[in-house]
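What follows is an incomplete set of chains from the complex, kept in their original frame.
The first chain written gets the first letter, and so on, giving A and B; residue counts start at 1 in each chain.
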C-alpha cells in the first residue's frame, strides 16, 4: 500500500479497465478519478461493473486534482496528454495511454495525427529487446497502441532472429471497445452485431507508423507494414494475422525455435502448443497474449497469429506492467493471467 | 414454371439457403428433398425459417429419388458428389456445391483433399473473364468455395489488368455457418460468441489451391496465395482482405479505373463509392458482393476488401446464378439484390 494512482479519463473504457485492474493491485491505491464531460457524476453511472467505486465522484481533469499522486494514468483523447503532463513534476510517473508520445519521428506524427509533435516517451512494451531496462525507473511512459502491441509481440521474435523480410502484411480484427465510447452510428449495436467491417484501409491507420517504428528497430532495417484493421462483433479482443516473407533457409523448426527462445521467460506472452491457433477468448480480461507461428512453405511467408485483449494487455494491463517496472515492483504484480471464458 | 430442382443435403445450411432462394425463383420448382441421417423427418425440424416447406418429408439421397429433375443440387460433404452424379444423366443439370469438381490439378486435389480426383466441372463463377460462355448450356457445375468466391471477385480485376504481382496475402473472417452444422466443440455458441479465432493457418486450408488456380488463370502466370481464415462471432458473412504487390506505375486512379471497367456491367458485384469500405451486413442474405480497392502507397500493395454472404453469393446464390446461365434463363432471376439490415 501507500502508492496512489490517479486516473484521468475514468469514465471511458480504458479508464474503466485501469480501475478494474487497480482494484486488484496490492501496491497501488486508487486516488483521484477525473474526466471531462462526465465530471461531477458518480463513477457508478459509467462503470457499473465496479461496485466498490460506485459512489466515487468524478472530478475535472486538472493538474491540481492530479497532483500529489505517485502515478497518473492519462486515458485521454489524442492531443490532450502533453498539456496535462507538462504540469506534473518528474516525481510523478505519468503514463500516457493515448498516442501523443509514441512516435519518435515528428514527420510521421505530422502525417498521421497532424499538429505539433509532443515528443517521445519510453515505449511501454517490456517484451521488446532491451525495453525493460528503459522502463525501470522511468517517470514517463507511452503506452503502445493496442494494434501495435499485438503486431510487435507477434513479429519481434522473427525479426530479432533475422528470419523475416521487411514486406509485412497485417490484418487484424478488433472488438468495438477499441473505438472507445464514441457515439458514432457505425458503433451502434444494431450495426455491429452480425457484421465484420473494414476501416482505415490502405495505409491510413494511425497505428501503422508505430508498427513500422517498432519492427524497424528490432530488425535494424526499415520495415514496411501494410495494415488493415477490421471491426468484429465482440466487445473486446484483437486477433492479428501478421505475415512477412521468410528469409532464405528458414524452416518451421528454426522458426519455432526462435520464438521459443525469445519468449521462454516472458510471463505474459504464451507460445501455444504446435497446431493450436489463438482465439481472443483465450485472453479475455487477461494481461496475456496467445501466439502461434508457422511457415507457409507454399507462399514462402512467416505467418504469426496473436490474440490479446485490447483493453487489458493492449491498454490498461500493459500500462500497469510498465508502471510496475517504473516503480521497481515485480513486473507481474496485480495483473491477471487467467482469462474469463467461455 | 415447369422446371424442377431436387436438393440433396436439404437439412444442412447450404441446403436451407438453396431452398430459401428457390422459394422465390419464378422458374424453378422445388422437387425432392434428400439427406442422409435426417431422412424420414420433416423439413420443418431442420429449417424452421421455411414455413411453406415445413411438412415436406426428407428422403434418402439416392439416384432414384433425384432422377427426373431438371436440376439437382448436391450440397453434400466432400467426396460424396461424384458417385451420385455418375448416376444422373446429362439431360440433368448437376450442381456440386461441394469441392469435388473444383480443382483441375489432380496433384493439388491429392495434396489438399486426398483420395481419388473426381475430375473437373465448369467453374461456377460467372464474373471471371470468359466464364459466362463456359456456363451457358453446361450440364455440370462446380460451385466455388465461399472463400475463393470472395477472393477471386476481389482480385480478378487487378490481375486481369496486370496491376498486381503474384505474392498474394489474404486474411478472411467468416461466419460460423461456413463450417456447416457440424457438432464440434469449437462451433458451440459459448465458444464462438465474443471471440475471433484463426484456423487452417500456414497454407493448409483447402481453398488455397482453388484461389491460386483461379488467379493464375486470370493473371496468365502462377500466383501464390498466403491464406489465413478466421472465424468471427456471426452466423453469416465473409470479409476478405486481399493484398498483392502493386505493379510498377500503378496509381490509385488507374487501379480504380481498372475495377470500374471490369465491374461496370456486373449485376451482383458492387464497387463501393470511394472512401466507403465493405461490411458483411451490406450483403446479408443477398447475392451481392460489396467491394472496395485502394493502393497502399506506403507499402506498395494493392488492397482489396470484399464482403459477401457465404451462404448466398458464396454458395447457394452463386449456384443458382450459374444454373440460370446453364438453363438459358436471365442470370439474375430469383436472386436477391437487397440484404437484410440492420
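We take it that a contact is a pair of C-beta atoms (placed from the backbone, for glycine too) under 8 Å apart; a residue touches a chain by one contact, two chains touch by 3 or more.
Computed from a predicted model, the values in this text were never measured in an experiment.
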Overall copies of the shared sequence [whole complex; 2 in view]: 4
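Methods note: only the chains that are shown with their structure count from here on.
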For subunit A paired with subunit B, centre-to-centre distance based on mean C-alpha positions, whole Å: 37
Complex contacts: residues of subunit A adjacent to subunit B: 167, 169, 171, 173, 188, 190-191, 193-199, 201-203, 208, 224-226, 228, 230, 232-237, 239, 241, 243, 245, 277-281, 284, 292, 294-301, 303, 305, 307, 342
